[in-house]
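What follows is a single structure, written as C-alpha cells, with notes after it.
Missing here: one protein chain of the complex. Every other protein chain is in place.
Labels A and B are assigned to the chains in the order they are written; within every chain, residues are numbered from 1.
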Amino acid sequence: MEEDVRLMKGNEAIAHAAIRYGVDGYFGYPITPQSEILETLEAEMPWETTGMVVLQAESEVAAINMVYGGASTGKAVMTSSSSPGISLKQEGISYLAATELPALIVNVMRGGPGLGTIHPSQSDYFQAVKGGGHGDYRLIVLAPSSVQEMADFVALGFDLAFKYRTPSMILADGIVGQMMEKVVLPPARPRRTAEQIAEQCPWAATGRRGGRKPNVLTSLELDSAVMEKNNERFQRTYSEIERNEVRYQEYFTDDADYLMVAFGSIARICLKSIEMARAQGIKIGLLRPITLWPFPSAEIARLSRKVKGMLVVELNAGQMIEDVKLAAAGTDVPIYHFGRMGGIVPNPDEVLAAFMKHFGNESQK
Amino acid sequence: MKEEIIIAGFGGQGVLSMGKILAYAALMDDLEVTWMPSYGPEQRGGTANVTVILADSPISSPVLDSYDTAVILNQQSLDKFEGKVKPGGTLIYDPYGIHRPPTRTDINVYRVDAMEATFGLSNSKGFNMIVLGALLKIKPMVPVESVLKGLKKTLPERHHHLLPVNEEALRLGMSLVK
Partner (left out) sequence: MTRQDIIKPENLVYEKPRLLNENHMHYCPGCSHGVVHRIIAELIEEMGLEEKAIGVAPVGCAVFAYKYIDIDWIEAAHGRAPAIATAAKRLNPENLVFTYQGDGDLAAIGTCETIHAANRGENIAIIFINNGIYGMTGGQMAPTTLEGMKTSTTPYGRRVDLNGYPLRITDIAAQLDGTCYVTRQAVHTPAAVRKAKAAIRQAFKNSMEGRGTSFVEIVSTCSSGWKMTPEAANKWMEEHMFEKYPLGELKNTVK
C-alpha cells in the first residue's frame, strides 16, 4: 500500500491518528492552542465511518469524567486540552490511575500559571511527571517533537495504557500542536469488537454478560490494609513500566564533550544550535527524552560520566533539570539550565549563546 | 538545499495560507517542510506571520531568528524582520501602506506592487497568490506546476473552479518582477 503522506498540523495529526487507531471515543472542550483536535474530529465525522464517538463536553471536568466512564466499559477513549484545562482534569486523572483505567490525555501546553498565555511552553512538566492530581500515582508521559510523533504517539500512548492498565499522556507544546509538517499517517484499523474488548478487558463494566460476577470500577477503599495492597500493586506496575518503557533519542553523543538535554519541540531548536556549534568545532551532543516518565535516568547517568558539562534547555523556569541532576548524582559534572517563559520561544542563536556563557571559554580551547 | 522564509503582514492578507500553499508545493516536490505560524487572537486583524522552511534533508528547528528570505506586507513586519534577513539574503515587500521602505544594502531588496495589481484582477482575493508568484520568480525554490498541484490537492472539490483564477494571479505576480 502506498504511504499516506500528508501535510498537517500536529493537532490535526492527533485527530487523524485517533480515527485510524480505532479509538472508540473522544471527549473534549475547546481551548487554544489545541482546539484543532476537536475541530478536525468533528469535521471528519468518524461516527459515520468507524463508529467513533466525538463529543464536545460542557467543561474539561465533564470531559475527563466522560473518559472515565468510557474507559470503565473497556473502550479506547481520549481527551485533549491545554494547561489550564489540564489542571481542571487532574482529579479525573487521579481517579483513572486509581481505578487502573487505560486512557489517553493530550496536553498541548501553553504558558502559565493562571490563564497565562496561549503561546508555547513546557511549564507543566512537574504536573505531568510528578502526578498533578492527588495520591501516589504516575502517568506514562510521551513528549513529541514533530508532527510525525504527534501522530505516532496516539497508538503508542494507547498501547502502553492498555498494556499496563494506566492512563498515559502526550505532553506536547504549542509549537508541535500548531506547526505543519509532513506526516505519514498510520494505516487504519477497525475498532475492537465487543468480544475483543471482553477478552482484553475482563474487568470492564459492560453488563454481566453470561451471568459473570459483577464488575465494579471504583477507586474507593476504606479498609486501609486493602488500600495499602492496592497502592503496592500500583507501584509494582510503575516499576515494571520503568524497567520496560524508557524511550529517548540521542544525537551526536558518540563524540560529545558536552551534552544538552531537552524534550519536545525545544529539542529541535537545540539540535540546530548544536549544528551551529559543531561548525565551529565545539562537540555538543543532545539527549532528547521521549518518555518523560519513565525518565531516561540510566542513560543520562552514563553520559554524565563522559561529558564535561551539561545544559538543560526547557520552556520553563527549570523543571526537568531536577530529574537530570538526580540522574547525574554522584558525578561533579556542572549542570546548567537555560529556559524562556511566558510563551517566548528561544531561537537557536540564543540557545548557543547560553551554552557559550557557561562553557564558552573551556570549549574553545 | 535549504530555504528559511518568513512571511509577515496583516491578518486577513492571506499570509498563513500563502505559506501553506508554498508548503504544499514543497510536499509535491518531495522536499522536507515545516510551517510554523504565529497563532491566537493576532490572526484576527493584527499582525500575522509564518515561518516556512523547505529543505532536502530533515529540518531541525522550526523556529528561527534569521531568514534567507523575508516576504513583508506591512510596516510593522518590515520594522520587525528587516534586520533578521541574513546578509546576502532576500527581502520582498509590497509598498502599499509602507512609508519607511527598507534601507539595508547588504541584502537583495525587491519591491513588488502586488496590492496595486489586484485591482486589475477578476478576483480581488488573489493578493497572496500574486505575492507568491513574485516570490517564486525571484527564488524559484519550487516549480509553478507544484504550486498548482498542491492547490488542487488542498482545495476542496467545490472550490476547484477557482484554480484558474489562482493561476492567473500567480503568473501576474511573476510578471511583476522585472
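As a convention for this text, a residue touches a chain if its C-beta (ideal position, glycine included) is under 8 Å from a C-beta of that chain, and two chains touch if they have at least 3 such contacts.
All values reported here derive from a predicted model rather than from experimental measurement.
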>> List the neighbours, among the chains on screen, of the chain that has been left out.
In response: A
>> For a quick check of understanding: of A:N11, A:T50 or A:T73, which residue touches the chain that isn't displayed?
In response: A:T73
>> Can you say which of A:G210, A:G281 or A:G330 touches the chain missing from this structure?
In response: A:G210
>> To test your reading of the contact rule: which positions on subunit A touch the chain that is missing from view?
In response: 24-25, 27, 53, 55, 57-59, 61-63, 65-70, 72-73, 75, 77, 91-92, 95, 99, 205-211, 214-220
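To be clear about the criterion, only the chains that are shown with their structure count from here on.
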> Roughly how many whole angstrom separate the Cα centroids of subunit A and subunit B?
Replying inline: 34
>> List the residues on subunit A that touch subunit B in their complex, please.
In response: 5, 7, 32-33, 118-119, 174-175, 178-182, 265, 268-269, 271-273, 275, 345, 347-350
>> With touch defined as at the start, can you tell me which subunit B residues reach subunit A in the complex?
In response: 20, 23-24, 27, 32-37, 39-40, 59-66
